[in-house]
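A single protein chain has been omitted from the complex, and every remaining protein chain is retained in its original position.
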Amino acid sequence: MTETLFIGLSLSSILLLIALGLSITYGAMGVINMAHGELVMIGAYTAVLSGIYLNLNFFLALPLAFAVSALVGMALERLVIRRLYGRIIDTLLATWGVAIVLQQLIRLEFGLSFFGIHVEGLGPGLQSMDVPSFLTQPFEIGGVPIQPYRSFIIVVTLLLTLLTWFLMYRTSMGTQVRAIMRNPQIAAACGIDVRRVSAFTFAYGSGLAGVAGVLLAGFKTVMPDMGASTVVDGFLVVVVGGVGSLLGTVLASGLLGQINGVFAILFNDILARAVVFGVVIAIILWRPRGLFSFRSR
Amino acid sequence: AGEIEVGVLFSQTGGLSIVEKSLADATLMAIEEINAAGGVNGMTIKPVVEDGASDPKTFNEKASKLVLRDRVPSVFACYTSASRKAVLPVFERRNNMLFYPTYYEGFECSKNVVYTGAVPNQQLSNFIPWMINTLGKKKIFIVGSNYIYPREMAKVSKILIEQNGGEWVADEYLELGHSEWGAMVSKIKASGCDAVLSNVVGDSVIAFYREFRNQGISQEDIPICATVTSEIEIAAMGAEYAAGSYTSFPYFQAIDSEENRSFIERYRAYTGNPNAVTHHAMESSYFQVYLWKQAVEAAGEASPDAIRETIGGQTFDAPNGKVMVDPENLHTYLTPRIAQWGEDGQGTIIEAYDEPVEPLPYVAYGETPENLFCTTDGLDSAKL
Amino acid sequence: MVAALTIDALEVDFGGFKAVDGLTTVIDEGELRVVLGPNGAGKTTLMDLISGKTGSTGGEVRLFGRDITNRPEHQIARAGVGRKFQIPSVFRDLTVHDNLRVAVSQVPGVFRNLRLGMAAADRARIEEVIALTGLEPVLDTVAGDLSHGQMQWLELGMLITQQARVILLDEPTAGMTQAETLKTADIILSLKGSHTLLVVEHDMAFVRKIAERVTVMHMGKLLAEGPMAKIEADPAVREAYLGTGGLH
Amino acid sequence: MTRNTLFRLGDWGIYALFIVIVLGLPLMMDDVFWLNRIAKYLVYGMLGIAIALSWGYAGILNLGQGLFFGLGAYMVAMSLKLQSYTSMQQGSDRPVPDFMLWNAEPGAPTELCCIVKGSWLWLPFQAQWFGMVMAIAVPVIVALILSSAIFRLRVSGVYVAIITLALVLLVRLLIIDAQPVTNGFNGLTDLGWLTVAGIEFDPYMVSTYYIVAVSTCAVLLLTRWLVSTRAGLILQSTRDDPNRARYLGYDVAAYQVFFFTVSAGIAGFAGMLYVIAAEFASPSFLDITFSISMVVWAAVGGRSSLIGAAIGAILINTIEATASETEMFQEAWKLIIGVIFVLVVLYMPRGLAGLAQDLAGRIADARVGGKQRARTGAPAE
């Protein structure tokens, strides 16, 4: 029983990890960033490359990946997204193109492969990241087996969620972000520097994706299209939770993760996924704006 | 003098390019070597390379381009069964030849395909008995990715397990390309099995082995015995996660022969990557070009019909040893081997057949060396 | 004679807050009824309840004797209720002419609208409305490009095209110049008799011009009802609405 | 001549030109491979039309259009599979798909009715017409049920997109999992050819091209007619302001359901034609990437122009094909495509059709000389 709950919890934490960045870029900024998965991927590659070239360990890779993904996100905001605020579907389409480009850039080793130069750690192949061995050795506390890596992910996710909540709801930056989302013109007229705040917000959401990338790299394969499959799950979570509601995102990932875990243990993984999709559809039909959403008149 | 064109169709882009790029490289390397040695019948081979983009629709379109527009007599192509199935109608209806280098589930008997990868009996006929009798693991948990190959491998395995007095405790699947193994591995732990037979493919493999270790299962207690885990995945997961587990394949990078060492060296030089790994499907991609060359030379021409006539019975000293195309079913005789993975990411070959084993594509259906379903005139439906 | 619109002990509860609280009033056919009340009195909510936008939690709305309480919006509209919103709402991506063409169709179903062109009668009605509202020069303009005032006109025009028997107008002159307000008053007066109108407005000059019977709401309840003159003299109304009382 | 008449003429001119080129192509080109390839792209064009109809005109973004395409494809592929030579080869005189044999439990009867669980579903597909009818009927019915639920419950915007997305993922999962009846991941291959009145339609024959070409033109004209009707106008009004439409007495959901369903029917029809031209059906038709690609094609062509979306689909696919077959771009072509998508969204938000309209607008202004304002937002073609 506790084991099932733990599996559900760890599934939830991974969903939340991916959805957290999205709930900011999508929920707070109205950008459907299909390249979010690629920012996750960039975070993972940052960890791989920093391991190979800088000999950085896993823990130092976390902030580094945050920074790298945040920078890429910031560039993305500057070059593409900035011109598309308010055109939500267009953000989806444009970032879809960006996702293709980013994937292909990694695959082609930033184009160096054309010149026959091979960069260790890049290219179309699979890469791996080393995890400190104390995070992979399970141990027991009072007869309860503890999986350190998954527990670590759960804790980091929790901390990031709290941090995000604090930033969004307890700081003036957060108010600014939310004001911009609702009405950028009025926000500007109220003295908010829309461009700067948007750029920072987007960078923060992207940075979260980078951190997710490192953590995922610990138990998943690092490869150019590793992000593509995660982004869909992330969107399902954000939308089911209610766009713009951080609490909704947290609860939706909790719910979907637990459902997935329980069905996977009781029946099988395939059925579990089918049930998750079914639940997503049912929830949206039941609450057409997600679990938590503000209803204006 | 002159040129002869052949098609080379693998995914250069998309998710499958991870593996397929190495197949394309191996094919092109073989072509380059042959050309350097004077070509075939005095003609240079000119590869027409196309990108399948990891999508069956694209594979189908490009195959028809190669066959109908470029009119190449043969195409070296495809990694997944899904892509092979998508191009098959083009080859059969237009009577062209496809050379397919991947291990696959069998159940095909096409006059237009030469299969140079292993079929289930060439990976399992020694593996399962060895697991039960030598390794002494009687209760086996079968897991796989949810598609045809793992399901058919499971079917063959179950027959073999029962024949050898073992017992399979479960047969479970995870969606292809997924990597959330938490629930599955805890089921394995709870099942009381002695060993896991893994037909997991692609990047899911890495997540699987890592989760296995993270949940504290040791390869000594419950070894993973895999049919698909190759050097690629081992390198990517970090060798320590796989150390102690087993794989059954006809080819390993660790095969200790002059041919193989030279092959690895040439491949690394060719790709410009000193760490490039070699593996079964890419080795097949390599030697099948030589088989094709011999067939063309034997026929004196390169028409698909001529190649089909002469390809049967061709033998070649491949990096894995001697291989031969079965004239009955155009599959390839290969030597099954079992390797145990070490801390260095290389396998140690601990068990091998003495000589190549006959390919039986319908083995799950009851095909035996005495009772062949696939004949020179196609599938013998009376036996099914 | 059956009343055009009967509102019977109507009530809506927003989580403990009753925006409309047991309101009862009867509007006769062809009548022009003005509803007054302070900001937040529940006037717009009343219209929401009649037109089906908001579900009521008590009471009844009857249209020509027929119960329309909590029916879906389009059915209420088909039964003969037309509505203009406080914030002008038109089809912003369609031209003015297309807006009117959408409004004119008398058949609701998809299949019966699968035809090109318009019946002569429909075309005539659109012409009439164009003449009445003076939208001729902007017929081919996309409605989103109209000025605020023009949008109000267009929306009013659509209600007339729609041939609603009961028309609910929520602040139809908001943002209009005095001259335009007067013209609007004329249009509304010309509809009186043939249509039943329920008008919410804060512009007292306009109200004086059109009003006969007036209903005053306050905090969701009926505060006063009667002829304009009597209402203006009512101390409770002066206190809550007209006079120089404190802000609530 | 007024500006509007000029526009209308130009508009019809483009339709006429498109139809003439599509139907006349075999006269100019005798490369069977390219004819077949263009037939496939015309099918994609049809998908573009379906997207433009639901997205451009109804404002409903369907990120799961591949579901309907896939269903259509599978339905017809089932009946063609039963006509394939290998299905007849199984020792019985009645067809049984080869894959069912090796998915069957040992000792199961080799009859279509009961060889594997659920195989009886295949029985009616022995008649080819049944598969063809189902190829449209099944998507239509699924769309009808789905969209009734969605629109009656007033789900809108991106939430519709997510439901369709989740559904296509769900169905894809089920198709792959139901391997004994669907052949799982490999899809249905080794099909017979479409046979009408004893004539077999080889996908590389001109007549097969014409089946696709005529269908595409018919669908184009049909949808064009649909959106020009009053119902089409009302549909566009529901996109702009569903509440307004409701208070005018329209059952908004009914309009959305109708057009969503038509769009699904077109996608199903396209799926059927694709199988006829490509000879296989695969669960990859239900991949998310494919569904999103369709939307991108429509965006490139012009989301609110039917013919624009069709041309967008054909154009993008032709560019992809030629780029990927140019040796220089072999590995970089995806990069190029990605960059094109981004640039189109940034600099041509209304796609090719928008570009054409602006151009036409300028020409018309010069001609008419008047300063009449262009109809900007409305989906003019």
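Here the chain labels run A, B, C and D in written order, and each chain numbers its own residues starting at 1.
Everything below uses one rule, namely that a contact is a pair of C-beta atoms (placed from the backbone, for glycine too) under 8 Å apart; a residue touches a chain by one contact, two chains touch by 3 or more.
Following the convention adopted for this analysis, contacts and distances are computed from a predicted model.
With the options "Amino acid/amide ABC transporter ATP-binding protein 2, HAAT family", "NADH-quinone oxidoreductase subunit A", "Nitrogen regulatory protein P-II" or "Phosphoribosylformylglycinamidine synthase subunit PurQ" in hand, the undepicted chain maps to the protein name "Amino acid/amide ABC transporter ATP-binding protein 2, HAAT family" (source: UniProt). Hidden chain, full complex: it touches shown chains A, C. Shown as candidates are A:54, A:112, A:144 or A:190; the residue that touches the absent chain is A:190. Only one residue in the set C:12, C:61, C:176 or C:211 touches the chain that does not appear here, and it is C:176. Here one chain is not drawn; of C:66, C:148 or C:230, the residue touching it is C:148.
Of the candidate positions A:10, A:176 or A:249, contact with the hidden chain is made by A:176.
Residue positions on chain A in contact with the hidden chain: 172, 175-176, 178-179, 182-183, 185-195, 244, 294, 296-297, in rising order. Summarising the interface, chain C meets the missing chain with residues 14, 37-41, 44, 86-87, 134, 145-150, 171, 174-180, 183, 202, 204, 241-248.
Everything below uses one rule, namely that only the chains that are shown with their structure count from here on.
Ranked by distance of CA centroids from chain C, the top chain is B.
Central chain (C-alpha centroid nearest the global protein C-alpha centroid): D.
In this assembly, the C-alpha centroid of chain A lies 48 Å from the C-alpha centroid of chain C. Among all residues of chain B, those that touch two or more other chains are 13-14, 146, 175. Contact residues on chain C toward chain D in their complex (touch as defined above): 51, 53, 72-74, 77-78, 81-83, 89-95, 98-99, 101-103, 105, 108-111, 113-116, 118, 140-142, 144-145, 158, 162. Those residues of chain D lying in contact with chain C across their complex are 4, 225-226, 228-231, 233-234, 236-237, 239-241, 243-252, 254-255, 258, 372-373, 375-378. Within the complex formed with chain B, the chain D residues making contact are 31-34, 36-37, 40, 86, 89-91, 98-99, 101-102, 110, 173, 176-177, 179, 183-187, 189-191, 202, 204, 278-280, 282, 284-285, 287, 290, 321, 324-325, 327, 330-331, 333-334.
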